[in-house]
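One protein chain omitted, others in place.
Letters A and B mark the chains in the order given here, with residues in each chain numbered from 1 onward.
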Amino acid sequence: MSTELLIALIPALPIAGFLFAVLLGPRLDRVPTHHDGHDTHDSDDAHGTDEAHAAHAAHDDVDDSAFRGIPTEEEQAATSPHAGHHDDLANAAGADGVIPAELNDGIGQTGHVTPGGPQPVYRSWFVPVLLVAASWVASMIVFANVVFGGETYHVTLYEWIGSGDFHVEIAFLVDGLTAMLLLVVSSVGLLVHVYSIGYMNGDRGFWRFFAYLNLFMFSMLLLILGDNFLMLYVGWEAVGLCSYLLIGFWYKKPSAAGAAKKAFVVNRIGDFGFGLGIMAIWTALGTLQFEEVFETIGTLDPTLITVIALLLFAGAVGKSAQFPLHVWLPDAMEGPTPVSALIHAATMVNAGVYMVARANPIFAESPVAMWVVASIGVFTAIFAAAIALTQNDIKKVLAYSTVSQLAYMFFALGIGAWVAAIFHLVAHGFFKGLLFMASGSVIHGAGGEQDMRFMGGLRDRMRWTYWTMVIGSLALAGIPIFAGFFSKDEILAEAFNRGYYLFYVIGVVVAFMTAFYTFRMIFMTFWGEWRGPAEAWHHVHESARTMVAPLVILAVPTVLVGLFLGIPPEGGLIHTWLEEVFHHAEELHAGVLPGSILDEALAHGEHHGFELFGIGGLLLLVGATAGALGIWLAYRWYVLNPDAPRRFVERIPLGLGPGMYAASVNKYYVDDVYQLVFARGGVYLSNLLWWFDAKVIDGAVNGAGWLASRSGGILRHTQTGRVQNYGLGIATGMVLVLVAYLVIR
Amino acid sequence: MLATGVVGGGLAVVTLRNIIHSAIAMMVCFGSLAGMYLLLGAGIVAAAQVLIYLGAISVLILFAIMLTQAGDANLPAPFHRQVWFAAVVALATIGLIGWVVISTDWGAGAEAVAVVLDELATALFTDFALPFEILSLLLLAAIIGAIYLARRPEEDERAN
Partner (left out) sequence: MGLSGYLVVSTLLFGIGAFGFLARRNSILMLICIELMLNAVNLSLVAFNAYAGPGEVTGAIFALMIMAVAAAEATVGLGLVIAIIRTRQTAEVDEYSELKE
């Protein structure tokens, strides 16, 4: 089996899985309905109308009181620990978890519907997961060939568009960059599929979930495998669509539906800029194929290159949730946790980073664009970290953490540390996926609770989850040995070496904050005493094996990837693998500030190497210390001295403490500003335009009709039917003609 | 003097209320015109004028008036509302045509030359023979048409 065929199979298998799930999925599951005790093959939630419910109720002759599927709104409110807690605005809207009665037909929030009556069966996972596993095998074979064999593959399938001068082929390009992404996407994707078997068990939309997951895999793989900008864009849009479908998976929940819309719309804003950038590329260069574009990009006017680069980056800002388009990602936590793990940690949000890395020749030609990328990256990093400090929902902490870590990657790309960025991408994909899935396990085990204020003491009951999550957190905090340490410190070292001293300092501060909020999360969740409802404590249990196994599997690369790829620092294996992808940008010394250490070295023709007992080692120490300090502070404040955070806030001078806290909890009011300016402004504008359309435009049309009618009515009076009137008209005309003839001669 | 008769008669025609008076005025006008033709030396035309207009058409009109008893009614409002506009138009017409007529050099002689009857007669039957014959046809058609138009409906009597 040739490698080219394998490459073609990689995206083909998931799309086959999607088709299978869509066509046969409903038949394979047997999901209990909640009105009659009979099995129906209608395993999905099609009936929402009152008439349909009434019709079903008419057949209700089976006592299904044993089947407690649908709690009423009162029941939901009574048993929810959120009841009465609306002080946390970050979790306010819909956060009390109550689904309105007329919409609720058993779609669980965490996937548990209490069974009773006939045993439900969920079989539709088998083929989709199998196909994704096969795709993973193919991906790994290709990865090995590329990385260890040093090959780059070009596979052309057929010409898609051939219209005059515009030619686009369906073709795949697999080089070192694609291979790294394949590793992350395929592996984490497969693990999430396996995890979902357990997590989504009991959900009425079980088959639909796997269909969407497979569709997502197909789209993401298309995105990273494509060899031209148009295929990238197609995959880009498709993952945006899948993100919408998956975030809004529980579509009857208003907050979920709203979050899905928000994600898609905000994404689309970035995509608009991205689309313009692609059009600009084609207009200027006549081709969209990566290699052809990168060869000729240098011939363009520098301003044009900057504009193109910034437009492309706009797309990345939207897709990878950087400021100011970051607002969709925290709300996207409305989706099931596997979705968060896959899309918002390990794969989709990486698309922006991949795209900028892929287009590095374009960015390398434009120092302005690179500076913009780095600045937005640094700013978003500290901005998101500042919000994550005060969040109480465990998934929201991880969401903002994702935004912050992605910002690190953009920071790295912007300063020219391309390899470091990709390294961090790979490491982050693994440990963030791990963290999300572990948090899903926590939520599952805690009976659907997501608020960390109502957790605690879980480490004894959920050992596997606890230890894997700790490993993930250590990686995220950048503790030595673990993956995050090598990648994050490489980024910081590059920042220092290239002369970005201020950004470096900010980066270190963010590392400290990251460690702090991560371990705050750990301590609040697993240590101390259980703070939730007493009955719920009895149900706290470790999760099923299908859920825990992926956690363990992911813990391995979390520990090892750093060691494997990143040693020696600033020159590890990953540099060798990715050398060819970035060599053009390296030649240009993109991102190196004058007067910096690297600049000096290059000027003298030396290669700057890593010195353990020199600058390099010092930077490593600084990074590790920042991480350790963060953990220590979290320990002091959340284990030893729980009252300390509150007192700290009070002691902040000038009484700014509570205000700063509120600002952080409310996400610095960015969403509120958007609501005011764009949502309300948009409504106002559309009302204005409606007025214009109804009154002016319609008025003109109606007015034309009125005018015709009126003038007709007036002219009608000339038709008197009397000969003499007509005669007078004729005579008058004759006189006028005479006058005209005689006078105007 | 004849000019006065012509113009005065015309004015009388259009301004008199009673239609029979208008008809009489018309006859006066025609008579004056006949006199003018004589002065212009067109005796045959004058004769034709008297015969046809004064003798036939005027009588015809008087008959029509009397048959329809339209003359008994003294019209309360003989003029339309558009009378003033019509007057303006008429005056404009007169003015324009008059101006053209007066200011054009017609190459006219000083004296009216009489029409020679022999030549007229000859021309009528040679140069203008065709119009002459067509005219007869026209008159025939007119007679038939007039008879048809003016007959009383006979179907009622037949039905009875």
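One rule holds for everything that comes next: a residue touches a chain if its C-beta (ideal position, glycine included) is under 8 Å from a C-beta of that chain, and two chains touch if they have at least 3 such contacts.
Every value quoted in this text rests on a predicted model; they were computed, and no experiment measured them.
Along subunit B, the points of touch with the absent chain fall at residues 3, 6-7, 10-11, 13-14, 19, 22-23, 26, 29-30, 33, 36-37, 39-42, 44-45, 48-49, 52-53, 56-57, 60-61, 64-65, 67-68, 70, 73, 75, 77-80, 82-83, 86-87, 89-91, 93-94, 97-98, 101-102, 106-116, 119-120, 123-124, 128, 131, 135, 138-139, 141-143, 145-150. Considering the complete assembly, subunit A touches the hidden chain via residues 716-724, 727-728, 731.
Note that only the chains that are shown with their structure count from here on.
Contact residues on subunit B toward subunit A in their complex (touch as defined above): 80, 82, 85-86, 89-90, 92-93, 96-97, 99-100. Contact residues of subunit A toward subunit B in the complex are 724-725, 728, 731-732, 734-735, 738-739, 742.
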